[in-house]
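Excluded from the complex is one protein chain; the other protein chains are retained at their positions.
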Amino acid sequence: METSVEKIEKYPKHKSSTQEALGRLVKNKTAMLGFFVLVIMVLSCLFANVICPQGYDAQSITERFTAPGKLPGLQYIFGTDNLGRSMLARILYGGRYSILIGIGAATVGMVGGVLLGLIAAYYGGRVDNIVMRILDVFNAIPSLLMAIVVSSLFGGTVFNCIMAVGIAAIPANARTARGPALAIMNQDYIEAAKSIDASNFRIMLRHVLPNISSVLIVRYAMGIGFAILTTSGLSFLGLGVKPPTPEWGAMLSGARQYMAQSPYLIIIPGLAIALIVLATNLFGDGLRDALDPKLKY
Amino acid sequence: MDEKKNILSIKDLSVHYFTVDMGECHAVNHVSFDLGEGETLGLVGETGAGKTTIALSILGLLQSPPGRILNGEIFYKGEDLLKKSEAKMREIRGEEIAMVFQDPMTALNPVDRVGDQIAEMIYLHQKVSRAEAMEKAAEMLELVGISRDRYREFPHQFSGGMKQRVIIAMALSCSPKILLADEPTTALDVTIQAQVLDMMNELKKNLGTSVILITHDLGVVAQMCNRVAIVYAGEIVEIGTVEDIFDHTGHPYTKGLFTSLPGYDDTSKRLKPIQGLMPDPANLPPHCKFAPRCEHCCEMCEQRTPEFTEVSPGHFVRCHLAEK
Partner (left out) sequence: MADILEVKHLKKYFDVSAGTLHAVDDLNFHIEEGTTLGVVGESGCGKSTLGRVLIHLLESTDGQILYKGEDITRVNSKRLTQLRHDMQIIFQDPFASLNPRMTIYQTIAEPMQIAGGYSKQQINENVYKMMDTVGLARRLANAYPHELDGGRRQRIGIARALVMDPKFVVCDEPVSALDVSIQAQIINLLLDIQEERKITYVFITHDLMVVKYISDKIMVMYLGQMVEFADNDELFAAPTHPYTQALLSAVPQPDIHKKTERIIMKGEIKSPIDPGPGCRFAARCPYAKDICRQESPALRETKPGHIVACHFAGEL
């Protein structure tokens, strides 16, 4: 017999179901298209200061309302706005805020929702009832209305925006997490974990959460797109990020009065929002197809 | 035994499943057998042996994709069922050939009255009025030992054994010539199983239906069947009368099935299981499919495919040992 002490690394690695899902995702063309659009948008926003070193508020009074392509040079590619600022710079810098708020709000909503959903499913009974009824009350208020209340109470900073949009997403996320978690709670391996004296925390984290993660990942990807949309809506209403911070929704709102003579001022930020939401949804859809084993063939 | 007419004969049936993840699965390979009139044939084998695939092919219910019938013929009344149109098959299903599935819990519609579900079946297949169909349905319920007073109840008011009896009543309601029963009692408790098996035997005697009984339980086979086919890795490895199979077991796999049973050999302290696992249907051994698990495996088994040898009249064994 061989010696009993062996390194686990010696044995062949197997693919976990998540890894198999990633393999399927890579083969999905529309999902990958969404993914590449996302990556390009995120990267160009991240490197906004390299692409447009002049910054988003450099004005040039002589070149106001330049339509896209009228003047040569990268910074005029999307034209200039009513103050002669480069639209490209404003879109890129603004994208930083939109994406930051989108990811931040989706994260807040997901963490809060999963926490509450897991607790409700795990403890069941009265705890479940109390948590879910409170969330029902919140659910009765439209999420945009919720966000409006929060940001008008506390003011329109980036942080408040994230919290407002994120908290509004908690009830729906909690419900998404609770359903599959309840199904997992009935599985024998949860009872097996209890029989080897695993703590409640450990069971939730190691046994329940990984097995509902596919639903949550998809929800998270879609949540980012939705949060960007909500944030833009807030800013459009003047309750989000305040000027001169270039946020896409705020840009749309600011451009309304020039819409007739310079429609590109509206079209460009509008396209940016549509494109990023479309990209996250395409990617999210692909993720769901890849993670759902029922659609294996 | 007197010579009887065959009601169904399957010739050289091969069914493969084509899946993205596993590749081409050889589920059923060159299976041939006949079913005599009024006879009960047991199809015995383990999970994944291809028993259910054979039954689904007979009924034309094979999901395609991923399944595909590569070749073979299934003769019923002199006609090849595989060449029939879907509309023709729909007529044959239920009217001529009926099937009982394993799980009584999911085979009934939960929001429809039990009696109406049987009546619907009769109304669809026979030229009768609604009222006649309902009367016939009530009769069928009584036939399987359920009072006709329970006609208007819903499936959830019935126990598992009673649900399975309702399903059998439904299958028999159009007096089919052949009944395909796929593990009809596996989900039931033994005492209930005894009731259902008794009832099936009784009905068979009265109605003269031919039955193909798919099961993994040799005890059920001993009670119910005239002839038995042992299925392993998509092939029939042994076929014969119950006496042939139980008293003159030919194939090592069949022997292994018997010695695996607790209570078969009371003298030994340990059971004698078949070593190893069923081969992967996407990657079958080239010659004898059982060779890797067989304790009698010799050189010849790995070099040449064994013939289906007739060791005594009507008793065929697919093994080199039987050839000698």
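So that you can tell them apart, the chains are marked A and B in the order they are listed, and the count of residues begins at 1 in each.
Quick note on the criterion: a residue touches a chain if its C-beta (ideal position, glycine included) is under 8 Å from a C-beta of that chain, and two chains touch if they have at least 3 such contacts.
All values reported here derive from a predicted model rather than from experimental measurement.
Which one touches the absent chain: A:Lys70, A:Arg202, A:Lys242 or A:Arg256?
Spelled out, the listed residue whose C-beta touches the missing chain is A:Arg202.
Considering the complete complex, identify which of A:Gly23, A:Pro142 or A:Pro210 is in touch with the unshown chain.
Spelled out, the listed residue whose C-beta touches the missing chain is A:Pro210.
Residue-wise, where is chain B in contact with the chain that is not depicted?
46-47, 159-160, 189-195, 197-198, 216-223, 242-243, 246-247, 256-264, 269-274, 277-278
Which residues does chain A use to touch the chain missing from this display?
Contact residues on chain A toward the absent chain are 4-8, 11-18, 187-189, 191-199, 202, 206-207, 210-211.
The working rule: only the chains that are shown with their structure count from here on.
Approximately how many whole Å separate the CA-defined centres of chain A and chain B?
53
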